[in-house]
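Here the structure comes first, spelled out in structure tokens, and everything after it is commentary.
Removed from the display is one protein chain of the complex; every other protein chain stays in position.
Chain lettering (A and B) follows the sequence in which the chains are written, and residue indices restart at 1 in each chain.
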Amino acid sequence: MNRQARIALFIVSGLGFLCFYIWGLHGLPGFGHYPGPYGDIINSLTVYQRHATDAITAVNFDYRGFDTLGEEFILFTSVMGANLLLRKQKDDREQKRVVDRADDRVVPPTSDAVRVIGLALVLPIVVFGIYTIMHGQLTPGGGFQGGVILASMPLIIYLCGDYHAFEKVTSHVLSEIAEAIGAGGYAVVGLVSVALGYQYLTNFIPLGETGDVLSSGTILLISFLTGIEVAAGIVVLMISFFRQAFVYRKDGAEDGGKR
Amino acid sequence: MNQLAGEFMRMLPFLVAAWLFLVGLYGIVTSRHLVHLIMCLVVVQTSTYLLILGVGYRVGASAPIFADIPVGTPAVDPVTHALMLTDIVVEATVMALLLALAIQAEERAGSVDPEQLRIMRG
Partner (left out) sequence: MNNFLPASPVAVPLTVAALLAAVNQHIPRRLADAAAFAASAWCVFACLVLMVRSSHGLIVYWMGGWQPRSGAAIGISLAIDPFGAGAAAFASFLVLVAFIFSAHYFDSIGTLFHVLMLAFLAAMCGFSLTGDMFNLFVFFELMSAAAFALCGYKTEESGPIQGALNFAITNTIGAFMALSGIGLLYGRTGALNMAQIGKSLGQTHDGLVVVAFVMITCGFLVKAAVVPFHFWLADAHAVAPTPVCVLFSGIMVELGIYAVARVYWTIFHGALAQFEAQTRAIFVTLGVLTAIVGAFMCFAQRHIKRLLAYSTISHTGLMLVAFAMLAHGALGGLALYVVGHGLLKGALFLSAGMLLHHLGSIDELKLRGKGREAIHSVGLMLFLALGLAGVPPYGTFMGEALIDSAAEKLHYSWVSYIFMLAGIITAAAVLRVAGRIYFGWGEDLDRSQQDEGETDEGRETSGGQDIPATMFVPTLVLLALGFAISFIPGIRGEVQLAGMRFMDQAAYQQQVLEHAAPPQYKVPPEESLVPGMIRGIVATILAFLVAGLVLLPHPLRHGIEDFSGGVSFVLRPLRILHSGHMGDYVAWLTAGVAVIGGLFAWFIH
């Protein structure tokens, strides 16, 4: 189909689809009138059953922990997949001088202000990331959010330094191993519950005091593992994409040029 | 008239969700650049966030965090939030995979225009 025919087909069918979809949406209870019961049951149970004050984390890592296992492995699989797709090809070599492959992209030199503020942020970011991971069961946060915060640390270093600085603070092998441990650890926690005679992914660690950092049993452990996995997974992704942009060049292509 | 306006407000977030779905699809259909196309896919996904979070919302209720409020206080649905957390992770990672494919398309086929990426046809 040419462009006009394609757009015409889409507009006609898209409008039909829109009307149809709105017909269905019309049957929803009005905005702001959530009817329950799932959420209400969870809200009334989580503090008593799991000593967790953040119901969302409790749903994620306990009540619907099996979903989150799948989700973690989606992350894991995608990272592995991106790793595979962006791998070093047979005809690739690593160029010595690191230059962006997009030769028309002019990067202004990093100003001192960015450099100072960026470096000053590194430590607080790490602390905040760990804090977010460890307090997931109490207040908004948890492994996913904290992991992303942690992973922004090397990115800040790249922003206020350059690719070499980024390379120095990250390790591909270590990140890959950490990612695998985070993801595999989650699956293994489930297996431990089975070994103890419970159903898969049953909370088997004492729940502790409501409101304590060390509470909610496996929720905290899984949150921690997830944090490792997410942080490491995103770092692996960054390394893969950066290498494509900065390091790999085709045999015969000049350093610094387009590929 | 007021009734109609009330009905409209009752539906507004859901209508926006439907609109986002359609606009995202339009972007994909007409796109001339893979990165743009992948971002349009994100728009389609945003529609699902809005729909599902909208479904779980309750007027006047607080967040389902019972650290400072007693259990039993009306709170919005925590399940939809957990589902959307899953959905966001799915999106972020699938997009990474798609962008990796886009980079390779540039590399191998020398183009990121869907019009040019048509080895597979017939």
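Here, a contact is a pair of C-beta atoms (placed from the backbone, for glycine too) under 8 Å apart; a residue touches a chain by one contact, two chains touch by 3 or more.
The structure displayed is predicted, hence computed values, not measured ones.
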Option from A:P29, A:P124 or A:P206 whose C-beta touches the chain left out: A:P29
Positions on chain A contacted by the hidden chain, ascending: 1, 6, 9-10, 12-14, 16-17, 20-21, 23-29, 34-39, 41-42, 45, 62-67, 69-71, 73-74, 76-78, 80-85, 87, 89-90, 176-177, 179-181, 183-185, 187-188, 190-191, 193-194, 197-203
Footprint left on chain B by the chain that the document does not show: 17, 21, 25, 28-31, 34, 37, 41, 44-45, 47-48, 51-52, 55-56, 77, 79-80, 83, 86-87, 90, 93-94, 97-98, 101-102, 104-105, 108-109, 114-115, 117-122
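Quick note on the criterion: only the chains that are shown with their structure count from here on.
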Chain A and chain B: spacing of chain centres that average the CA atoms, whole Å: 16
Residues of chain A defined as touching chain B within the complex: 3, 6-7, 10, 14, 17-18, 21-22, 25-26, 28, 30-34, 36, 38-40, 42-44, 46-48, 53-56, 58-60, 64, 67-68, 71, 74-75, 77-79, 81-82, 85-86, 138-140, 144, 211, 230, 233, 237, 240-241, 244, 259
Residues of chain B touching chain A in the complex: 9-15, 17-19, 21-22, 25-26, 29-30, 51, 54-59, 63-67, 71-72, 75-83, 85-86, 89-90, 92-94, 96-97, 99-101, 103-104, 107
